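Below is a structure I'd like to ask you about.
With one protein chain held back, the other chains of the complex are shown just where they sit.
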Amino acid sequence: MDERPISPALKASALVMFIFLLAPLLVVLPISFSGDAYMAFPPSSWSVKWYGAIFADKQMTAAFSVSIALALVVTVLSLLIGLPAAYALVRLKPPGAEALGSLFTAPLLLPTIVLGLAILLVFAPLGLLGTFQGLVAAHLIVTLPYAVRVLSTALATLPIPVEEAASTLGAPPLTVFFRVTLPMMRSGMVSTAALCFLVSFDEVVLSLFMTGPRISTLPVAMYHHVEQQADPMVAALSVLLVFLTLAVVVIVDRTAGLAKTFVK
Amino acid sequence: MSAIALPARSARRIGPTGVVMLLLLPIALVNAVGFLWPVVNLLRMSFKETQATGALIDTVSTATWATVLSDSFTLDLIANSVGVSLFITLLTLVASYPIALYLHRSTGLWRTILLVLVIAPLLTSAVVRTYGWIAILSSQGLIANALLFLGITPPRLMFNLTGVVIGLTEILMPYMILALLSGFGRLDPRFEEAALTLGATPWKTFWRVVVPLTAPGMALGCLLCFVLAISSFVTPKLLSGGRVFLLATEIYDQAIVTLNWPVAATLSMIVLVLFGAALALYTRALRRIA
Partner (left out) sequence: MIRTAPDEMAGLKQGEGFLSLRGLTRRYGPFVAVDDFNLDVAKGELVAFLGPSGCGKTTSLRMIAGLVPSSSGHIVVNGREITEVPPYRRDMGLVFQSYALFPHMDVARNVAFGLEMRKVAKADAAARVREAIAMVRLTGKEHHRPSELSGGQQQRVALARALVVRPSILLLDEPLSNLDAKLRDEMRNEIRDIQKRLGITAIFVTHDQMEALTICDKVVVMNHGRLEQVGTPLEIYEHPKTAFVAGFVGRINRLAGTASGGIAEAAGVKVAAPGFTGPVEVMVRPHRIVLSAGAAPAGGDLHQLSGTVARATFAGDILEYEVEAGGVLMKTEAATRGGETVHAPGTPVTLSWRPQDTFVYTAS
């Protein structure tokens, strides 16, 4: 790699834009330690009381539990539904596989506000609004395209001779899949799981259409909270969320790093 | 030499087509129930009507379309949304280009760190980032307090269009940066070196070599950001406090507050039409560039 000097003008403008890009995330940390009763920057006093406030807020803790459970269920279902689909499309190549692949990833193209409304109109008469099942179904519609896409790429890059080798050594197709194909897809599976988890956990627009007074997700609860009062509790929550995201990313990186040592 | 027998097993056969159908059945179900049917239903809904009482009339008519397209409020809404989205797209492009170019030219660990910094906001909820902007832009926020400290009366930065534009620009930057980066593959540093040795000034080199080569990436980024801007809802709603009216916020209000589903459906269809128009424009622009 040749190291080309980067002009000072580019460096300076990139720095300014990076500050702009990261500003909203950076201000959240100091505000979360505010001792004020309302949001102000810079805070006039410091404390950790807003972190305590999160756990005292029954609605927030309930919404947090719902979001975690929802993201886990959606992630597992995305893998269970996405993996067979990716395998069929990539390996068995039925006629029209490409068109089917586009159809299955099409929900990503639709603006979420439109998709949210469309799902609302269909789910309302089915009694799925304000239910956990309804939220799972709605989230699956946006996580499955990611799952199919990432898993298809992972499958397409696997060396087929390795599976053929297993087959000639006496492994029937299902054994080949579970003993060879699946272990080789480890890093693809982890990436997919992380992506689906984060997409579901952060999803707000679809959830806004699907939630009601009985059930809410964390982003929706935060949205409604900010709509009424933007107090420092949301900052404390945001910090926790950023750390949760970081944890997921680190897990992926560690696993992908490990995978590199296997597959090379 | 003694061979070792493979375990014999009677093969239970379902044809290859059967296997494919079985594997695709779950996703096909989700797609049909959660995507195809809702979209068809949404289109159908835009051809229904509501009575003055708000009750839904199950009919097929263009009445809702006619009302929406003749109402000066919705026409303004569409024009505003398109104008604001275009402006935000332009700002996003200008703000993202230096970062993308810098990222493209950096190498090794430094590049990885910068890339993580670009992707990190993408993985953070829009609600969190919007909240961050409230902390910066509100009357008790970072900018207002900094200006007051300097003895300047701070302008109003929130609960108006200014706040929405600033917030959405930042929200959309990671998408633009990644789109630009994907298009920068063609930008070989040797092209620039060639231009420089041929006597072009760095500024000329930038406009005559770098910009044209990165145009496809810019076009992709602009398409993406325009579509996201015109359909984004959380950031405009929170930063404007409901004082700025855009297509997406109106769709939500019609669907959840007013409960006028035919109008919400019609406005959604208009978003899709604008989306299609942007896509067509992009395709044409790409052909001109290439």
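Going in written order, the chains are labelled A and B, and every chain counts its residues from 1.
Just so it is clear, a contact is a pair of C-beta atoms (placed from the backbone, for glycine too) under 8 Å apart; a residue touches a chain by one contact, two chains touch by 3 or more.
Everything numeric in this text was worked out from a predicted model, so none of it was measured.
Participant: Which of these touches the unseen chain: A:S7, A:T105 or A:S167?
Facilitator: Candidates A:S7, A:T105 or A:S167; residue touching the omitted chain: A:S167.
Participant: Looking at A:G35, A:G127, A:P159 or A:G212, which residue reaches the missing chain?
Facilitator: Candidates A:G35, A:G127, A:P159 or A:G212; residue touching the omitted chain: A:P159.
Participant: Considering the whole complex rather than only what is displayed, give the residues of chain A touching the chain that is not shown.
Facilitator: 159, 161-162, 164-173, 175-176, 179-180, 183-184, 186, 261-264
Assume only the chains that are shown with their structure count from here on.
Participant: I'd like the Å distance between the centres of chain A and chain B, where a centre is the mean of that chain's Cα atoms.
Facilitator: 17
Participant: Spell out the residues on chain B that touch chain A in their complex, using ranges where they run on.
Facilitator: Its residues touching chain A are 6, 9, 16-17, 19-20, 22-24, 26-27, 30-31, 33-35, 37-39, 41-42, 45, 95-96, 98-99, 101-102, 105-108, 114, 116-118, 120-121, 123-136, 138, 140-142, 145, 167, 170, 173-174, 189, 202, 227-228, 230-234, 237-238, 248, 251-252, 255-256, 261, 264-265, 268, 271-272, 275.
Participant: Contact residues on chain A for chain B in the complex?
Facilitator: Those residues of chain A that touch chain B are 1-4, 6-7, 10-11, 13-14, 16-18, 20-28, 31, 38-42, 80-82, 84-85, 87-89, 92, 94, 100, 103-104, 106-107, 110-115, 117-122, 137-138, 140-141, 144, 148, 170, 172, 198, 202, 204-205, 208-209, 219, 222-223, 226-227, 230, 234-235, 238, 241-242, 245, 249.
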